[in-house]
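The complex appears here minus one protein chain, its other protein chains still in place.
Right after this comes chain A.
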Amino acid sequence: MSYLLRRIGFYAFTAWAAITINFFLPRAIPGDPVQSLIARAQGQLSTDAIQSLYILFGLDDEQSLVSQYFEYWGQLLSGDLGLSFTFFPSPVSDVIADSLPWTLALVGFTTVISFLLGTALGVVAGWWRGTWADLLMPVTTFLSSIPYFWLGLIAITLFADQGGAFPSSGGYDPGVVPGWDLDFIGSAIHHSLLPAITILITSMSGWVLSMRNMMLTVAAEDYITVAHAKGLSQRRVMVSYAARNALLPNVSAFALSLGLIVGGTLLVEIVFSYPGIGFQLFSAVGAKDYPLIQGIFLIITLSVLVANLVADLVYLLLDPRTRKEG
């Protein structure tokens, strides 16, 4: 247990450091975000309005850095991430709340499917090595070496452009109104199929390869031979002895990959102009929308940390050897 407490302490410290850096970074950036907003408003803002903007963005010179820092924490804890420049006057938290579900649905779902399918294929490929299952390997190795960007563009060219069966951008048809009805859900699924399939193709092979390797390693263990000698069924040996042990490293890798759902989807969402958080970050960088960038970074950092914690917990749960230690 003290092991877990130490890990939690470590993650809390990392979170604090990330949040603090997040506070200082924009203040260290040369140039003034409010100036760029003023420039964009083309002189339509009064001096009063400008001053209130500075205060709004937390860039108020009249306050000391220390009190700004504490105020920043106070805002964070109440879920206030400031106002977005590009979507002014929408708060950053609203912008994120709008785009996060898209990412979670598309990438979260495909990450889980990719892990489950890839791991199952890896188990089979590892267990039946030296048979037809070996044919799977050159294919998977090839797929895992394809750069995502390239695959995405090919997919759009082949299946989306010039009256192809799939849309090449967006999360749903402009014609439908977002809501929990069949029209909208159908349209959303239609839009997400192509990106989902491309993610699956490139990410699944990683799980296949690592699971197969672990299966091969575990197959040489004495306890597998014992399991055969005991006359247990092939199925029982494969699942309960080989796969159960081979799964350990893959499961913690999976927990970590959950943390990358939020941050690791930039490429997918850019290629498919998908209205998720990665695409939002991409646009925010282009628009120098500092509060939004900050907010998204914060979400990414926190989700990676939470995923790490989950990985630790899962390992603790699956591997009895880690339970008593430390």
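In the analysis below, contacts are C-beta pairs under 8 Å (C-beta built on N, C-alpha and C of every residue); 3 or more make two chains touch, one makes a residue touch a chain; residues count from 1.
Going forward, contacts and distances are computed from a predicted model.
**Student:** One chain of this complex is missing from the view, so tell me which of "Putative oxidoreductase protein", "Dipeptide/oligopeptide/nickel ABC transporter ATP-binding protein", "Non-oxidative hydroxyarylic acid decarboxylases subunit C" or "Pyruvate dehydrogenase E1 component beta subunit" is its UniProt name.
**Tutor:** Per the UniProt record, that chain is "Dipeptide/oligopeptide/nickel ABC transporter ATP-binding protein".
**Student:** For chain A, which positions touch the chain that isn't shown here?
**Tutor:** Looking at chain A, the ones touching the missing chain are residues 130, 220-223, 225-233, 236, 240-241, 244-245, 248, 318-321, 324.
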